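As structure tokens, the structure follows; a few thoughts come after it.
All protein chains of the complex are present and in place, except for one that has been dropped.
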Amino acid sequence: MEKILQVNDLHISFDIHAGEVQAVRGVTFDLYEGETLAIVGESGSGKSVTSKALMRLLPTPPSRIKQGEILFEGKDLTKLTDKEMQSIRGKKISMIFQDPMTSLNPTMTIGKQIMEAILKHQNLSKDEARKRAIELLQLVGIKNAELRMKQYPHQFSGGMRQRVVIAIALACNPKILIADEPTTALDVTIQAQILELMKDIQKKLGMSIIFITHDLGVVANMADRVAVMYAGKIVEIGTVDEIFYNPKHPYTWGLLASMPSLDHKDTELYSIPGSPPDLLNPPKGDAFAPRNPYALKIDYELEPPMFQVSDTHYAATWLLHEMAPNVEPPDVVRERMKQFADIVARKGGKPRG
Amino acid sequence: MAKQQYDQLSPEWFQPAPPNVGEQEKINRPSLTFWHDAWLRLRENKAAIVGLIMIIILALLAIFAPMASERSYKEQNLSHAKLPPKVPVLEHISWLNLDGKDSNGVDVYKERGIKEYYWFGTDDLGRDLWVRTWYGTRISLYIGLLAAVIDLFIGIAYGGISGYYGGRVDNMMQRIIEILNGIPYLIVVILFILILEPGIMSITLAMVITGWTTMARIVRGQILKLKNMEYVLAARTLGAPNSRLIFKHLIPNVMGPIIITTMFTIPSAIFTEAFLSFIGLGIRPPEASLGSLVNEGYKSIQTYPHLIIIPSIVISLLILSFNLVADGLRDALDPKMRK
Partner (left out) sequence: MARYTIQRFVYMAITLLIIATVTFFLMKLLPGSPLQNQEKLTPEQKALILKEYGLDKPVPVQYVQYLGNLLQGDLGVSFQYDNRPVTELIGDRIGPSAQLGFQAIVFGTLVGLVLGIFAAIRHNRWGDYAATVIAVIGISVPSFVLAGFLQYFIGVKLQWLPVAFWEGFKYTIMPTLALSVGVIANIARFMRTEMLEVLSSDYILTARAKGISNAGVVVKHAIRNSLIPVITILGPMAVNLMTGTLVIEKIFAVPGLGEQFVRSIELNDYPVIMGTTLFYSALLIFVIFIVDILYGIVDPRIRLAGGKK
């Protein structure tokens, strides 16, 4: 499969009164054509900052890209001027945000808001743009599209609004869609609808999706590959099966163990104690160490590099070093790992992706 | 990361070192209380600090300066009429115009054989402008303070009751405010002044009737918001209630807008009084208000400009300082700006 986006060693910091907040401290990943990559993490992990940085939407000052490159269509997006980025945003790479209530301009008809995206990048007449906008509304499942074009955001429900937002993002058939927690603010049933819609469209248009979320259930539903972020770094990355059934990083274990599950309703719900570190003064060594029951002495001294688990699966934990002791992950995780062999066998001996 | 660091690792490093469970719950950055945080941000706002200092200076002058002179604010001395300002020590700096010389460059004091120094000069009836100016400042500050007190008592009470009881009581009280707001404040003042004598009383009464509506509206808004929070709190009591958190959040939420509104009411009230006195509806001579002094000064604007310049500067500085502090407070107490 073709690589359409390459992010190499991205470092992003925010300069505030108190000093420099290192929000992203060396993120590397690739995105392939037609796939859905989920980026999972807590608030403050850097996932939102990373995604906004891909479109260079972070306000600069106070943010700045300290180092790294974002390679797309043969160009390094970190080096482009804002004007050059404008011809990529909305056209080649689109983004949708979390809160549909506030993502749309309340005083502009939604028809105009969709047409704005079309007219900016394509040489169509107003009529043609209008036709296309109606098509888009129909594509995202809004009935009475022609009538709805002239309405304002407050006349739509939350789920409908998010569909409109998606329609805007798809206006120019982008290659990449970045979805920053698009369903977090919606009711669960609507959530499911929107996710289905996105999968559907992805199949139709063949675009890649970067899906930012903190909800592992959504990840299981949507993703082909998963990147787990903590304190500004990717701590584990792999296919969805590998991450869910053969995780290697203690943080990933913690995330999986803290998912409520019907199979374990009698045991106490696990939660990772403590809170994420202050990125104004990132700790030496592994940032997760202070909350890691499996921490080794070296975790407090040196940051672990990425260890390879398979062609598609990497984890940054000293536990994978040859000199590390064998540890028993939590029960929940162990059971999943047992299932892993079955899955691999079922899928013909090769993990998905 | 130096590659060699990763090449020579001793096995000892791979000993387990699990963290203390207790330690993990400690919060990393010391959290500031709401007020401490606000104070820090206010301090950073140089304009607000300048305003605060100016207010203090002007207030001190208003209280003590008239005492420094033996002359009263209404004492007339016709032989000392129309004197330009003359200040010891500063009189030697020529461009400051504090040397007792009039617009023709003549030393009026010498001419008339006057030995006393009038720091701000005198008006056409020989009254000491220094004393009158600071006297007028006292009145401005009094009005400002009065407006603040009225806001605090009537405004908070009205808004609090309206918001707390809600429903029909709230509805009716709000309608009354809507109508009160519809009546231009100045009209009410003028009407009052016409019945009663122009002066402090009428201005005071007018403020009592209409000046508190903004505060009432704001307090009501806050109470309504807090009431919603209460239901959230009720849900949280199913978990572990922390009454301290309640007080640390509820009270700052109400106090913030109250303080800001009060701080903006003061310069507005000061302006209104000055304005009324200027058009003759407020304080009238022989009493001294900064507004009336500016009005008197107009007559001699070309010959004795100091009569209008000095009270103009003082009233402008007074209102400006309060506005700067109010602006600074609003920026400091606005929770949206916290990062």
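A and B label the chains in the order they appear, each numbered from 1.
Rule of thumb we're sticking to: a contact is a pair of C-beta atoms (placed from the backbone, for glycine too) under 8 Å apart; a residue touches a chain by one contact, two chains touch by 3 or more.
As the structure is a prediction and not an experimental result, all values here were calculated from the model.
Although one chain is not drawn, the whole complex shows that of B:I63, B:V106, B:V169 or B:I187 it is B:I187 that touches it. Between the chain not shown and the residues A:L5, A:V24, A:M55 or A:L186, the one that touches is A:M55.
Seen across the whole complex, the unshown chain contacts subunit B at 47, 178-179, 182-187, 190-191, 194-195, 267, 271, 274-275, 278-281, 291, 294-295, 297-298, 301-302, 305, 308, 312, 315-316, 319-320, 323-324, 327. One chain of the complex is left out; on subunit A, the residues touching it are 55, 57, 82-83, 85-91, 94-95, 97, 99, 102-108, 116-117, 120-121, 151-152, 154-155, 165, 168-169, 171.
Simple rule for what comes next: only the chains that are shown with their structure count from here on.
Within the complex formed with subunit B, the residues of subunit A that make contact are 16, 273-275, 277-278, 280, 289-303, 305, 318, 321, 323-325. The residues of subunit B lying in touch with subunit A in their complex are 1, 5-6, 9, 11-19, 21, 23-25, 27-29, 339.
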